[in-house]
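Beneath this line is the structure, given in structure tokens, with notes to follow.
For this view, one protein chain was removed and the others were kept in their places.
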Amino acid sequence: MERHDLIVVGAGPSGLSAAIEAAKCGLDVVVFDECARPGGQLFKQIHKFFGSKEHKAKIRGFRIGEELLKEASDAGVQVVLNATVLGLYQEKEVLVRIGDEIRHVKGDAILVATGASENTLAFPGWTLPGVIGAGAAQTMMNLHGVKPGERVLMLGSGNVGLVVSFQLLQAGCEVVALVDAAPRIGGYGVHAAKVARCGVPFYLSHTIVRAEGTDHVTGVVIGEVDKSWQIIPGTEKHFDVDTICVAVGLSPMSQLLTMAGCDMADDPKKGGYVPVCDETGATSVPGIFVSGDVSGIEEASSAMIEGRIAGIAAAKYLGYVEQAAEENEVHALETSLDALRQGMFAPKNRGKDLRETEEGCPISQNLLRKGYLSDEEVFAYPGVRKIAGVHPVIECTQNIPCNPCQDACPKGCITIGENITSLPVVNPDAQCIGCGMCVASCSGQAIFLVDEDAGADTATVTLPYEFLPLPKAGDKGQALSRSGAPLCEAEVAGVRSAPAFDHTNLLTIRVPKAYAMRARFFQPMEGGCAEWANQWTVPETSAPSFRGPMTIC
Amino acid sequence: MSRIAEHPILGAPEKGRLVTFTYDGRPMQGYEGEPIAMALKAAGVMVHRYTAKRHEPRGIFCAIGRCTDCVMVVDGKPNVRTCMTPLREGMTVQTQDGVTAKVPEGGAPTDGKA
Partner (left out) sequence: MDRSRDIGPFVPGPDDDLLICRCEEVTKGEIRRAVHAGMWTMTEIRRFLRVGMGLCQGQSCTKLVKGIVARELGVSPATLDPETSRAPMRPTEMHVLGDEKKEA
């Protein structure tokens, strides 16, 4: 029978990381993956990752995937694609289907990194074509260049729902609403804010009543829910949509471990049925290890570190590394992993209704309920200071593990400190040169450069812009508020793009001085602004939706 | 048009050559190597099959080969996951009805209640 020192199931971020570390320790490693290409979900992740430099922060997910594949190839890891593991038997024997052939392969150690599958939600009409998972939307637009739909309703305000909503806008789709049955937005406030400022309305405490259509989705009805999750009669709202995107969480895909006889536990904090394992990923069956989402739903960044830890642990189990060396390496990785598991979204804080940041700032309830900070609230945070001349305004208001902005500033304007979940502090004495590196480095797109002294009556606001077509200097349009409501006429003063910005363009708009701290997005337009002028006083709740880059109204 | 010509982050999608296949007897075009389901989606096809019991339409749901809702009859073989199967020149793709083709090759459409 074919045998290997280590068989890794799953060539996603975690499995590849494990295989790399094990191979570097001298193990003969084979990785099986059922897909036609390696990398798992990383190649669908086009946003910049969070964390610090060691976690590959501010690098887009698919670039991290490319780096990982190169590292695996350099380490001599053998990755077998279109190889579906159908079973994991006692004595660490794997049943794998490769093409139309069934093989039994034996591993002295096994690492299961099968990741997760998407949860679904049943509602009338949920089987209609046009109701899709958020992962499906990402697969279509980011891997295959096909728009999932023209008008989309997103269900789920966790990071997946928020990130995919933004990606839909980037792909040229219209997102008509973001809906969640929970009373608070589940994902990062910065992710919500960048969707909200494009004009996408958030409906918290709402769920889908039904999808409409005969052969495919043509509409959707949502309604407000009461405390026992029942629809409150009379609160129904209808939207014309062709696509309903469901992002209601992930479940560990742990069936292979159940089959192998590992001790399992149903842990809602980890997303479902997971193997019982120690901090190195060792399960109750000696020689079977786990890492990544299969052992508890987290982010790709932590899945990669868990993989490296488990790869080294497997090497030690087989006697390829000394105990002391293993402890050293694992300890360093665990410190790095621990840094990612801090802050208000840490696994230990899941479900808690936190009211204050670690610094004692109030956590914005508007941000949690509507997706944006109010104009008044924004001044409560240490990244927002009134300073003469051009300066960064950092609307980062929740403790999340991320610090690239601190390293990005060449002038020391921004301080986060040792604890990477701390809110960034803008130093009023440092001299900002307006280079914009902080704007482009912020994975949450929460940094703006504001200059209230740009002209006699005008101010400039520099904002991150990741849409096409890219406006050019002199273009006219309107400035949008944090909620995406039209504010005032705006003119593009300049656009900066640079390889170092990695596709985050810096758009500088000129607005009346009074709007310097309110204008946070730009909607370009053709022709004059006359027909819009009457919109600029409308209440924020009736903001028209930003229609994405393809249609400009 | 549901193809993204130019993406702000990813640029222009990398595609294989344009090939012709048949969908329920009609010629249709897509890019070689992309999943069959993507070629159909780009051409506006939403319904991949009708279910056996309730004769309800189904289409793409997970797009990664898990849910098996997008299965169709491909080159005469039923239950082929179109989201995972690469498009090749000259493929015959048919709407599945239960476990057979709704429109027999070269024949008239059935009433969907077969």
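Should a chain be cited, it is by its letter among A and B, assigned in written order, with residues numbered from 1 in that chain.
Convention: a contact is a pair of C-beta atoms (placed from the backbone, for glycine too) under 8 Å apart; a residue touches a chain by one contact, two chains touch by 3 or more.
Just so it is clear, the model here is predicted, and its values are computed rather than measured.
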Note to self: Which candidate, A:Lys53, A:His104 or A:Lys386, sits in contact with the chain we can't see?
What the structure shows: A:His104
Next item on the list: Could you tell me which of A:Gln78, A:Thr218, A:Thr235 or A:Gln255 touches the chain that is not displayed?
Entry: A:Gln255
Check: Can you list where chain B touches the absent chain?
Finding: 51-54, 56, 58, 61-62, 66-69, 71, 79
Note to self: Which parts of chain A face the unshown chain closely enough to count as touching?
What the structure shows: 1, 34, 84-87, 89, 95, 97, 100-104, 117, 119-124, 126-127, 251, 255-256, 258-259, 264, 266-268, 272-273
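The definition used in the following text is that only the chains that are shown with their structure count from here on.
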Notebook entry, point to check: Rounded to the nearest whole Å, what is the centre-to-centre distance of chain A and chain B, using the mean of the C-alpha atoms as each centre?
Noted result: 30
Check: What part of chain A is in contact with chain B in the complex they form?
Finding: 34-36, 46, 60, 62, 117-118, 127-133, 135-137, 139-142, 144-147, 149-150, 170-172, 214-216, 466-468, 470, 503, 549
Note to self: Which stretch or stretches of chain B touch chain A in the complex?
What the structure shows: 2-4, 6-10, 12-13, 15, 34-35, 38, 41-42, 46-48, 56-67, 69, 83-84, 86
